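Only a single protein chain was left out; the remaining protein chains are all shown in position.
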Amino acid sequence: MSGSTLGELFRVTNFGESHGPAIGCVIDGCPPGLALSEADIQPELDRRRPGTSRHVTQRQEADRVQILSGVYEGRTTGTPIALLIPNTDQRSKDYGNLLDTFRPGHADYAYWRKYGIRDPRGGGRSSARTTAPTVAAGAVARKWLRERLGCTFTGWMSALGEIEIPFEDEEHIAANDFFAANTSDIPRLEAFMDALRKAGDSCGARIEVRARGVPAGLGEPLYDRLDADIAHAMMGLNAVKGVEIGAGFACVAQRGSVHGDELTPEGFASNHAGGVLGGISTGQELVVRLAIKPTSSIRIARASIDRAGQPTTVETHGRHDPCVGIRATPIAEALLALVVMDHVLRQRAQCGDVELPIPAIPAARPAGA
Amino acid sequence: MSGSTLGELFRVTNFGESHGPAIGCVIDGCPPGLALSEADIQPELDRRRPGTSRHVTQRQEADRVQILSGVYEGRTTGTPIALLIPNTDQRSKDYGNLLDTFRPGHADYAYWRKYGIRDPRGGGRSSARTTAPTVAAGAVARKWLRERLGCTFTGWMSALGEIEIPFEDEEHIAANDFFAANTSDIPRLEAFMDALRKAGDSCGARIEVRARGVPAGLGEPLYDRLDADIAHAMMGLNAVKGVEIGAGFACVAQRGSVHGDELTPEGFASNHAGGVLGGISTGQELVVRLAIKPTSSIRIARASIDRAGQPTTVETHGRHDPCVGIRATPIAEALLALVVMDHVLRQRAQCGDVELPIPAIPAARPAGA
Amino acid sequence: MSGSTLGELFRVTNFGESHGPAIGCVIDGCPPGLALSEADIQPELDRRRPGTSRHVTQRQEADRVQILSGVYEGRTTGTPIALLIPNTDQRSKDYGNLLDTFRPGHADYAYWRKYGIRDPRGGGRSSARTTAPTVAAGAVARKWLRERLGCTFTGWMSALGEIEIPFEDEEHIAANDFFAANTSDIPRLEAFMDALRKAGDSCGARIEVRARGVPAGLGEPLYDRLDADIAHAMMGLNAVKGVEIGAGFACVAQRGSVHGDELTPEGFASNHAGGVLGGISTGQELVVRLAIKPTSSIRIARASIDRAGQPTTVETHGRHDPCVGIRATPIAEALLALVVMDHVLRQRAQCGDVELPIPAIPAARPAGA
Partner (left out) sequence: MSGSTLGELFRVTNFGESHGPAIGCVIDGCPPGLALSEADIQPELDRRRPGTSRHVTQRQEADRVQILSGVYEGRTTGTPIALLIPNTDQRSKDYGNLLDTFRPGHADYAYWRKYGIRDPRGGGRSSARTTAPTVAAGAVARKWLRERLGCTFTGWMSALGEIEIPFEDEEHIAANDFFAANTSDIPRLEAFMDALRKAGDSCGARIEVRARGVPAGLGEPLYDRLDADIAHAMMGLNAVKGVEIGAGFACVAQRGSVHGDELTPEGFASNHAGGVLGGISTGQELVVRLAIKPTSSIRIARASIDRAGQPTTVETHGRHDPCVGIRATPIAEALLALVVMDHVLRQRAQCGDVELPIPAIPAARPAGA
């Protein structure tokens, strides 16, 4: 069971390897009537695209998306939407020397143990390239959620390696190469990355994603909680080693008298819950943070074994991201949108006729951020 | 879509409310031939049971499990195993005063927004009581995994509120009321809890869970990664606000040259990956940590609103856990076992005939822990 | 993967064997707010119950259903509804002599090949008894569909062995032991059954089920068509060997100029489609027919083998239905209701905001029936 489908009602089935002819996905379950063209999807792909600054992999990929089905006269029909993204810059020779060894921290060993197969071409299915179809599918969900519910998704980098990046303003996010909501510290981040690249090493990052305008009532009480499905989607992204919602790991040291967000007629007074209580959205902002590990493909030599189990050393050349976290922000936004979209449809199915006695309390803007 | 089923091939469907006649679950997909009786399940339930020390809720529940189906002459038949746990100590009157208000940090507001219904009895479906069937199902998975693969699951509390609990030895876990792998700090934990209870407040906790003997090759490359499904299961547990694998959030500040676990003919030299690379198990220990928030039901008065949207204050009396994290360890172990079990069956389905050229490298024991 | 769940959004997970302590099911995904008590379910179980006439098995089962969860103050909460039906009349000794042989036409051989296990007690999981929870779940779906959409389900027996039973009036269905929409031929059916029972043989039957008031638009274009899911549900019922919709197998010899139902402003002029076009409901009556095979448990001696593969003969005594088709009508109605219910929720999820330019054409009443 290959498990390449995300979602229950808004289902995204992902396919493709980094070095095959194309990658893509099929979206099954999109409501009919949404105005949709490639122009709605391409900008999100462009945000994730490699080769846009010196801090990311220099692989050149146009990442041009084609809609193959599910759209007629500019609107979705309700039938499966197939999205295709041709690969244009495969240089398999770059990886030739890795055929017989395993990279420390890389998936190649685990794949080989699972499938009995080595596919050294760019990591095959474990490549960050497979996140492009996720971003494309997310763009469809985002458009529907924005137009129908006014729901929006915004992410930023909040730490690069050991450097904390203070939140200044969301306006800055699009103005730097790091998706930082910050302008003061950009030179420092650039210097850090230049030194890292020179050292042939890599570093981790922390990403924060928010969703605004999410209706209350999404998520199921047990197992398929909204936060559980968010955690599944985020931890399903390459290189993610931790996920937290709202106060996250900081809640361990909090008292109940502090953590529990008080309610007022004007809205919640705080948002330690991160927009989810009992697994169900409250109408507040969803607040999610991800820990992204350092890339395993580095130039520094490391101890490893070959396929015969003999000791060897490995150093990885070729075109790699020294910090995959840099391009992770649009992917995390897309994943959050896909989970919300799925639960909007789930909620509509089961509780489509629930009538509430009073309007919801307004969602208070969290003090922080 | 109510989402009360965990797993794809070893499927656990959970039912019941804290104050109805019974709770339970149906396990669908258990392999035939496993020796199984109530005596295999009851000890795990007893570990999670309320009322066993002064530090947890004083609700008295025998939590006696009955096997209703799927077992014939002491062995599983391969058909659904229904497990029933009657509720014996429901005191709904304790909750009468909460009917018209919302508890800060509690799921009651979110449920009401989702379903248009208030069920004030002990939180209904959001009660920690609904984790008992999960523990029961986990006991079945654990037995199969132990007998067939030698796979074991061990958890402990690593922080209680702001108190870090140093790992001393796993032997201590069963010898204190906190599931701490520690004996030196127990008096300090007890004093902390006594003061907290006296103050009418609650606190968070951090739990660590390990799985040993997990075969390499479990998990899918994209979306349904092993770590993604672990994150889903753990974040699906009441009160969990964060999940991390291996180095977790600490990987943000790590360099690739440190984080990537080197391979030697004797095994991995470290385990920053926490046993998962590219979403697939490596054969090393699975290392998972959870952040559990403080209980929302506290005696300290807090600002809230009533169902008409008017301001009010809420204080919660009745029998509640001042730290739900105390009883979370056996639940987290059960959840990890359920995810591993599911992926063992998934791997067997898809890769049942994969033959590996050489034996796996041995799983190195991590230095820490 | 044990496959004991029916439906995607209104999910029924069935458990239990004929000779264990209880059978039952969990309904996950029922919308909240439906008034529900045991009294809504019991009448449907009573229609299916054994021991009600001399033409069915003489096993005495009260089939009293208990609601364990998911209902609060008389209304569904939206959380899982567990239904329990205790077994009260298990006489395992009746089956003792079948332990080592296989009954021709019975599932025992296939089960043994699948699971490596013989459970001779009443066929274990293959017993018709496992259909009781399906009927109970169907009663919940029927109530919701009737109250919300005015949708009703009616079935009758249209052939008993080689005897065709002309449709006279639906009023007769409840007035005879065969669920025949007929009063003139009942004495003939009774004589036929008496002779059959005396001969120690069994016979097949054909059942017809109709659903009225089904909204147009249910079902998916490909794979999960409404008729495909109906076929799955019906063929999933014990002893069913054929399913047809509308004209069914008769369409083979029809011309397109006859088969295609003409549309008029007053509605469709005929219903050869049986209410489904392109896998999607048209708003006409759903028309489904099932072929039910003769029971395998007969007194007449037949050739078989034992578990060592040696030739033997088998004759089955004990309490068996000489025609399982007699009790199949309420089960088939329940299954049709469950499929329609599931697709109503699916349609609401995906197309909940579709607005039609004109009202639907009225559903013409088919000439026949």
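Every chain is named by a letter (A, B and C) in the order it is written, and numbering of its residues begins at 1.
Here is the rule we go by: a contact is a pair of C-beta atoms (placed from the backbone, for glycine too) under 8 Å apart; a residue touches a chain by one contact, two chains touch by 3 or more.
Computed from a prediction, not measured in an experiment: that's the story for all the values here.
Enquirer: Among C:Thr154, C:Ser296 or C:Thr329, single out the residue that touches the unshown chain.
Expert: Only one listed residue reaches the unshown chain, and that is C:Ser296.
Enquirer: For the chain left out of this view, which of C:Val71, C:Val135 or C:Leu277 touches it?
Expert: The single option touching the absent chain is C:Leu277.
Enquirer: Any idea which of C:Gly3, C:Pro43 or C:Pro187 touches the chain not displayed?
Expert: Checking the options C:Gly3, C:Pro43 or C:Pro187, the one contacting the hidden chain is C:Gly3.
Enquirer: Write the list of subunit C residues that the hidden chain touches.
Expert: 1-6, 8-9, 14, 102-116, 123, 125-126, 130, 159, 161-162, 201-206, 216-225, 227-236, 238, 240-265, 269, 272-274, 276-283, 291-298, 300, 302-305, 307-311, 346-347, 349-351, 354-361
Enquirer: Contacts of subunit B with the missing chain: which residues?
Expert: Interface with the chain not displayed, on the subunit B side: 8-9, 29-33, 78-79, 148, 221, 345-346, 348-354.
Enquirer: Tell me, which residues in subunit A touch the chain that this view leaves out?
Expert: Residues of subunit A in touch with the missing chain: 1-5, 8-9, 11, 13-17, 20-24, 26, 28-30, 32-33, 66, 68-70, 72, 75, 77-82, 84, 114-117, 119, 121, 124-125, 345, 349.
FYI, only the chains that are shown with their structure count from here on.
Enquirer: Roughly how far is subunit A from subunit C, going centre to centre by Cα mean, in whole Å?
Expert: 45
Enquirer: Rounded to the nearest whole Å, what is the centre-to-centre distance of subunit A and subunit B, using the mean of the C-alpha atoms as each centre?
Expert: Distance between chain centres: 25 Å.
Enquirer: Give, as an integer number of Å, the spacing between the C-alpha centres of subunit C and subunit B.
Expert: 39
Enquirer: Residue numbers in subunit B touching 2 or more other chains?
Expert: 1-5, 8-9, 14, 114-116, 125, 349
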